[in-house]
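The complex appears here without one of its protein chains, the remainder shown in place.
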Amino acid sequence: MGAIAEHAASVSLIDHHVHGFWASAAPGDPDAFDIRFASALLEADTAGVRSIDDGFDTQAGFAVRAHCAPLLGLERHCSPVDYLRRRRELGETGVARTLLHAAGVAQWLVDTGFDIGLVSPDELAAAGGGVAHEVVRLEQIAEEAAAGAGGYADEFVEILQRRAAGAVATKSILAYRGGFGGDLSDPPPALVELAAQRWRDEGGRRVTDRILLRFGLHRALELGLPLQFHIGFGDRDADLATSNPLLLTDFLRGSGATPIMLLHCYPFEREAGYLAQAFGNVYLDGGLAIHHLGARSAAFITRLLEMAPFSKLLYSSDGCGPAEFHHLGAVLWRSGIARAVQSFVDADEWSQLDATRVIDMIAHDNAKRVYRL
Amino acid sequence: MGAIAEHAASVSLIDHHVHGFWASAAPGDPDAFDIRFASALLEADTAGVRSIDDGFDTQAGFAVRAHCAPLLGLERHCSPVDYLRRRRELGETGVARTLLHAAGVAQWLVDTGFDIGLVSPDELAAAGGGVAHEVVRLEQIAEEAAAGAGGYADEFVEILQRRAAGAVATKSILAYRGGFGGDLSDPPPALVELAAQRWRDEGGRRVTDRILLRFGLHRALELGLPLQFHIGFGDRDADLATSNPLLLTDFLRGSGATPIMLLHCYPFEREAGYLAQAFGNVYLDGGLAIHHLGARSAAFITRLLEMAPFSKLLYSSDGCGPAEFHHLGAVLWRSGIARAVQSFVDADEWSQLDATRVIDMIAHDNAKRVYRL
Partner (left out) sequence: MGAIAEHAASVSLIDHHVHGFWASAAPGDPDAFDIRFASALLEADTAGVRSIDDGFDTQAGFAVRAHCAPLLGLERHCSPVDYLRRRRELGETGVARTLLHAAGVAQWLVDTGFDIGLVSPDELAAAGGGVAHEVVRLEQIAEEAAAGAGGYADEFVEILQRRAAGAVATKSILAYRGGFGGDLSDPPPALVELAAQRWRDEGGRRVTDRILLRFGLHRALELGLPLQFHIGFGDRDADLATSNPLLLTDFLRGSGATPIMLLHCYPFEREAGYLAQAFGNVYLDGGLAIHHLGARSAAFITRLLEMAPFSKLLYSSDGCGPAEFHHLGAVLWRSGIARAVQSFVDADEWSQLDATRVIDMIAHDNAKRVYRL
C-alpha cells in the first residue's frame, strides 16, 4: 500500500451526517431479521425486497460481503446465507460494535429527525468510539410546533432555538416533501398562521405544506447554524427529478452566510459541485450514495473532485439502520479518495503533499471549521 | 484472455429488443446503398449524411471498421471505401448472415412496429440462428384501431389481445410522440372516444393525441406482459429533454406488477438505474447507445452497474437496418461487461464467481424470467 492509501486508510473522520444503527438486538423472527437487512440494501425501494437475493444482488450487497464479512469472522465474498446467519448470531449491537469501531470515526453528527428503532446519538458514539453531536430536523420541529397551543410561528422559533442550543446543525428533507421546485422565499406571517391552522384542522401529521416548509427554511437561515439538505438519491418517497440542487439556485442567492450542506447528491454531483464553487457558503458530500455504489463508489468520489473547491467537500456516511452502512461509507470513501488522488499524483497533476492535505480537509478539517467542532 | 472475458465472449444472449435487418439485397444505385449505410451511422440525424465521411467519422463508424471488417474478410480498421465496396459485393443478406451468427444470440425479441424495408422476425432468426418472438407496438395498434368501424376502445382492446396472444411484450414510443411530461393517468372512456373521433375526422395517421396514447399505456399495464419504453437517445424526432425516465415516476408508482422495461437510456442511465432500484417491476438496458458509443461503450456499460439491482439489467442491441448493429451490440456488450466486472474483481470488490454470475443474469437469465421464455 502506498503512502497516500495508507494515509487515507488511517485518517480520522468526522461523519457530518449520520443516523443511529438499529437498536433491537434481534427481532423474534429470524426471517424478519434477514428481510429487514436485505431490504435496507435497496434504499430506493420502499416496498422492500421480495427475496433475500433481490437485496444482495446489488453493489451494496456485494460490498457488504467484501468488506464487512471478514470483520465478522467470515470469508471475503461469503454467501448471503452465511452472512445473515452470522449477523443473527451477533445481533445488531454485536455487529455494530465491530463495524463502527473499524470505521475510524472520531465525531458523529447525528440527524435525530428519524429515530424509530434506532439507537440514540450517545449510544452510537458509545458503540463506535468518539463523540456525538445532534443535527435537528426542521420538519420535526414544524410538527411539534403545530401540536402546540400558541401561534405557529412563535412556537416554531421557540422550539428551534431550544433544540438548536444543543445542536450543531439543522436539516431539511424538503426533497421528501415536494422537492425544490417553485417559490422558496420567506412567506408572509399571516399566510404562515393560516397554513398552520389549516393543517391543524385537518389533523395532519406529516408536514407537506409549502408555506410552512419555506417558513422553516428561512428561520434556519436566520439561526446561522449549517443547514443540511437531502439532495438526489434516496428512497422513492422523494421525487428524484425535483431534488436536483440546481432548483435551489434562487434560494442559495438569498442564503447569506449560513453554510448550506448539500448531502449525498448522486446523480447530481456535478451540479452540486458547481453550486459549491458558485456560492461561498455551499458545501457537499457523497454520503448514502457511496455505500450503495459499492465497487463503483471510487468513480463517484472522483467526480466530486471537479468544480467544488476542496475546502467545500466533507465526509458523511448517512448510515441509518444496519451498521454495515456506517462502516462501508468510511472504508469505501477511504479507498475511493485514495484511488482518485493517487491517479492525479501519478499523472503529476497534483503533488503528493497536496493529495494528503486534500484528504485531511475532506476527512475532518472542513467539518471542524464549518461546524465549529 | 482471462476467464471472465472468455465467459463474456461466449455466453448465449437474449436480445430482448431488436428489429429486422434491411431486407433488400442491394438497391440499384450503389451510391444510394452507401449513403443509406453511412446515414445509419448517425442515428440522431433524420436528415441523413451529406457525405460518407460524416457517418464514418464517428464512434459507430470506427467500431464497424474495427469489429465487422475482419468478419467480412477485410483488415481491421480498413477504409470506409473498402468497407462499402465489400458490403455491396456481399449484399445485405450476405452481410447479415455472417454478422448475425457471430453475435451469439439465441433468442430475438423483435419490435415489429416499424418494419418498412426490414426482414420479418422469422427471417431474422433464420439468418442469425436462434428463435424469434414478437413485441407489439402500442402506437401501431392505436392506428389500426382508429381505422376500424367500431368504438375505438373496444377495437383497441380487441386488437391488443389478439396481437398479444402471439407476442411476449408490448412497446411504447411515447418518447417520439410528445415525451413523458404531463399527466399519464388512464383517461375517462368518454374522452377516449371523442379523441378517436377527432383523429378519424382529421384523417390522421400518426397518433400523437395524448389521450389515446395514455389509454394505450394503461391497457398494456392491464395486459400484464412486459411493457417496453424507448428512453433517451434516439433520432431527433424525439425530444431528448422529455424522454428523461424520471418524468415517468408517477406512472411507475401506479404500474403495479407489470414489468416496465426502460430501453437504451443514454444519457439518463443513472436516472434509469435509480428507477430500477426504486420499483420492483422496473428493468433497463443499454441497447442502441452501445453500438453508437463504440470505443466509449465500455464506460457506459460500467455505469449501468450502479444503482440497478443486477436482477433488473438486460441485454439488447436495438439493431435495426444494418446487420452491423445487431453484431456490434453483442460484441461491444461482451467486451464492455467483461472489462467492467474484471475491474471490480481486480480490486477485490467482487468475487470472480459473482462476476460470471452477473454476466449470465444480464445476458439471458433475467430476460428468460421476465418474459417467461
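Should a chain be cited, it is by its letter among A and B, assigned in written order, with residues numbered from 1 in that chain.
Please note the rule applied: a contact is a pair of C-beta atoms (placed from the backbone, for glycine too) under 8 Å apart; a residue touches a chain by one contact, two chains touch by 3 or more.
As the structure is a computational prediction, the values presented were derived from the model and not from experiment.
The chain that is not drawn here is touched, among residues B:R206, B:R236 or B:R369, by B:R236. Across B:I35, B:A63 or B:A96, the residue that sits in touch with the chain not pictured is B:A63.
Which of A:Y274, A:F300, A:W333 or A:Y371 touches the hidden chain is settled by the complete complex: it is A:Y274. Interface residues of chain B facing the missing partner chain: 42-47, 50, 53-55, 57-59, 62-63, 65-66, 76-77, 233, 235-236, 239-241, 266-267, 292-296, 298-299.
The missing chain lies against chain A, touching residues 244, 246-247, 249, 253, 270-271, 274, 277-280, 302-303, 305-307, 309-311, 343-344, 347-351, 353-354, 358, 361.
Simple rule for what comes next: only the chains that are shown with their structure count from here on.
In terms of their C-alpha centroids, the spacing between chain A and chain B amounts to 37 Å.
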